[in-house]
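Read through the structure below, which is laid out as structure tokens, and then see the notes.
A single protein chain has been omitted from the complex, and every remaining protein chain is retained in its original position.
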Amino acid sequence: MTVDTRFYAPLGALTLEAAAALTGAAVDGDATLEITGVASADTAGKGELAFIEGDNAGQVEFSAGLELVVVGEAARSRLPVGIACLVARQPRQAHSKIARALFKPRYLGPADSLAISPSARVHSGAVIYPGAVICSGAAVGEGTVIGPNAVIGPGVQIGRHGSIGAGASVNCALLGDFVTLLAGARIGETGFGVIPGPDGLEDAPHFGRVILQDHVTIGANTCIDRGVFADTIIGERTKIDNLCQIAHNVVLGRSVIVAAFGGVSGSVRVGDGSRLGGRVGIADHVVVGEGVSLAGSSGLFRDVAPGETWGGTPAKPIREWMREIAWLSKQAKTRKKD
Amino acid sequence: MTVDTRFYAPLGALTLEAAAALTGAAVDGDATLEITGVASADTAGKGELAFIEGDNAGQVEFSAGLELVVVGEAARSRLPVGIACLVARQPRQAHSKIARALFKPRYLGPADSLAISPSARVHSGAVIYPGAVICSGAAVGEGTVIGPNAVIGPGVQIGRHGSIGAGASVNCALLGDFVTLLAGARIGETGFGVIPGPDGLEDAPHFGRVILQDHVTIGANTCIDRGVFADTIIGERTKIDNLCQIAHNVVLGRSVIVAAFGGVSGSVRVGDGSRLGGRVGIADHVVVGEGVSLAGSSGLFRDVAPGETWGGTPAKPIREWMREIAWLSKQAKTRKKD
Partner (left out) sequence: MTVDTRFYAPLGALTLEAAAALTGAAVDGDATLEITGVASADTAGKGELAFIEGDNAGQVEFSAGLELVVVGEAARSRLPVGIACLVARQPRQAHSKIARALFKPRYLGPADSLAISPSARVHSGAVIYPGAVICSGAAVGEGTVIGPNAVIGPGVQIGRHGSIGAGASVNCALLGDFVTLLAGARIGETGFGVIPGPDGLEDAPHFGRVILQDHVTIGANTCIDRGVFADTIIGERTKIDNLCQIAHNVVLGRSVIVAAFGGVSGSVRVGDGSRLGGRVGIADHVVVGEGVSLAGSSGLFRDVAPGETWGGTPAKPIREWMREIAWLSKQAKTRKKD
């Protein structure tokens, strides 16, 4: 996916040569080629630099347009022919460093001096409470209420008839019509990604967005992180309770229910009409089908087929879980002496 | 309970006839009767419209003053005689639609243009930090500190010697004396209620309040939702840690302790002096007696008698839980070959 310049200011292209100098990597290919963007290997297009972690080039899907990759020595030979490489000892770290030289999130400045930026487009029929901050390039549609001390970040687009609660904040995001954020919701923060660097842990930069479709409701103090290179997407009429965490690159379908303390890890997909009880956790990359129910407190580590009901930690079909609970309870009572 | 017009602006009464036209329901009774309020079936009084979900009219308690109900065809015949009905296919959805036509939460506007509304009554001995927003009709008592960027919603009443932390927000709530909210606490947001509608999920509107009695302390980023038609009540000297979730219509007694990540679902009642360890969850409608202890991480689905100590998920008396843990641990070690 191409980096959305409404949210990330381009700082100018880098040649492979310059990128190599910046990171200590070696160029394998035409050193005058220009890097103009960053992306994941399965979506990168012309001028967009991807990276391959470790030696798993064999398992990665490559986009047809892939031209530029940061890669480790081990995986280099497995790349498709004709791809120009930066060969680095820590490919992801080098990629992050180059990415930061190419783009700067607009919410890191420069700052407007006015609470409502003159470059924001706020519909005359919107209601703006005192203390709300609407940054440069943002847009707010007709009938939408921006609550007291809410923050609409640079470039954020909000549709009609929405409601942004007191003190909520929105960054790097596109919101449809009739979207409700309760107080303190945090939309579009950087996801949790940690890269080992030479001096210890580093944060993985994020260049994606959050998409909240029409009629989505997000609970108080709930967090929806933006994607790394892709979008985090919450489907139409999906309803999320208070104090939930939806990680980067997650895709929730339509009319999904997530009860309080729900935690959905990175890149999880959840089908339409599924229901997550209170305090459900889903491990990263898990795929949950349509119409699935997960009992409260479940910790899910595996894919679930459509229509099933699971529970427990690690989660399993609900009957198996119930049977285990009942059996254990009975055994512990009757076999104390074992 | 009658809707508190300090928080919800009345938009004018509707006749049953007009309400039927709005929702596609049929009138069974005097179509000229006026609906002036909304309530639950067990509290509705003169002019207040209640609703009966599904066909469970048999199990619902009716208030003596009940006059007006939205009901499905199936349950209609089981209502007390003399009650005027709107007969709808989706009674709760129809009720919500009518409720929204009768009342508008004042926090949805119109907005004041000043951070401290001229119609707010702020005691001269209160301390108001920069960035605090105090909306129309709100009141702040002597010696209370309103922290930077905190938000006091329309009509909210706060007693004396309280402290509202930075960025906290309060809506549709009455706070006693010596109430402390730490930073980012969210009091009085809409609870999590989802109604199936013709196009997918819809939010259930909330017309209740939050009551925080004297000496209550609410932790940072904790959320206390307001009731649907009733009040969410936190009793005197109850202390709630950070990042907790207290749902709509909950009643906590006096000197209750709720440790971090505590989750109390809708309509739960907890007796005086009970203690919830870290990450305890309680399912909706559960009744917990006085002086109960729930071990950290418990997930409680059943009522607990006064004075008991429970643990585990699903929670049970602590000795049973301990015995199961010990038995399982021993068995798994000694019977590996089974």
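Going by the order they are written in, the chains are A and B; count residues from 1 in each one.
Just so we're on the same page, a contact is a pair of C-beta atoms (placed from the backbone, for glycine too) under 8 Å apart; a residue touches a chain by one contact, two chains touch by 3 or more.
Source: prediction; values computed, not measured.
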item	value
Residue touching the undisplayed chain, where the options are B:Asp177, B:Glu236 or B:Asp284	B:Glu236
Among B:Ala75, B:Ile134 or B:Ala220, the residue in touch with the chain that has been omitted	B:Ala220
Hidden partner chain, residues of chain A it touches	107-115, 131, 133, 135, 149, 151, 153, 167-169, 171, 184, 186, 189-190, 192, 194, 199-203, 221, 223, 225, 243, 245, 247, 261, 263, 265, 279, 281, 283, 299, 313-314, 316, 320, 323-324, 327-328, 330-331
Touch residues of chain B, complete complex, unshown partner	127-131, 145, 147-149, 163, 165-167, 180, 182-184, 215, 217, 219-221, 236-239, 241-243, 254-255, 257, 259-261, 278-279, 296-297, 325, 328-329, 331-333, 335-336, 338
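Note that in this section only the chains that are shown with their structure count from here on.
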item	value
Separation of mean Cα positions, chain B and chain A [Å, integer]	31
